[in-house]
Structures are given as structure tokens and as C-alpha cells.
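See structure below.
As you look at this complex, bear in mind that one protein chain is not there, while each of the others sits in place.
Here is subunit A:
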Amino acid sequence: MSVTREEVAKIASLARIRMEDAELDRMVPELNNILDWVEQLGEVDTSGVEPMTAVIPNTLRLRDDVVDAIPETSGGRRDDVLANAPAAEHGFFGVPKVIE
């Protein structure tokens, strides 16, 4: 399978990466080279093989059902969360207007 310039433009748009024409022109053969190469995976008979989901057997744990069980990943850290925002206003992330 190979991708056309239009398809690469579509993928770039899905990935939210703006691409100029020259960049698209460069990307198309590069991506096709990579896709041609991974094509060989089709040779392998994988019928009856389960796709890998966890590489090392592990069980998902439940954390204690208490508020702020792990302080670093819990609430009450608004200022820390906003500290690196390019635009933080009134305690929120600032973005361009999205509602007319």
C-alpha cells in the first residue's frame, strides 16, 4: 500500500500538523519507503495469534478509594498545573475564542 500526496495531507490534518507544500512533497516518498518496508509483515501467518496487550504479565491495581490518595496526581494543584501554560487567565487555560 502506498499513500498519495492528498492522503498525506489528510493524515497531517488528522494529526494537527500544518504542512507546507514543499514539506508534503518531501514527506510522501519518505512515508512510502517506510510503508513499503513494513509491508513485509503481511508475509507472516498470524491466524490464531493474539495481539500483544501487556508485555510483562501484570494486573491492574486499584488505588485506595480515598480523595487525594497520591498527592502528586490528585487535585488542589491548580497553580502548578497552570504554571507552564502559554496563556493562563483567571485560573484557567486561555485559548482562542471557540464560540461565536
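Assume contacts are C-beta pairs under 8 Å (C-beta built on N, C-alpha and C of every residue); 3 or more make two chains touch, one makes a residue touch a chain; residues count from 1.
Basically, contacts and distances are computed from a predicted model.
Visitor: Can you match the unshown chain of the complex to its UniProt protein name from these: "Cell division protein FtsX", "Glutamyl-tRNA(Gln) amidotransferase subunit A", "Sulfate adenylyltransferase subunit 2" or "Oxidoreductase"?
Guide: "Glutamyl-tRNA(Gln) amidotransferase subunit A"
Visitor: Spell out, residue by residue, where the missing chain touches subunit A.
Guide: So the residues of subunit A touching the unseen chain are 1, 3, 8, 11-19, 27, 30-31, 33-35, 37-38, 40-42, 44, 46, 49-56, 58, 60-61, 63, 70, 72-73, 77, 80-81, 83-87, 93, 95-98.
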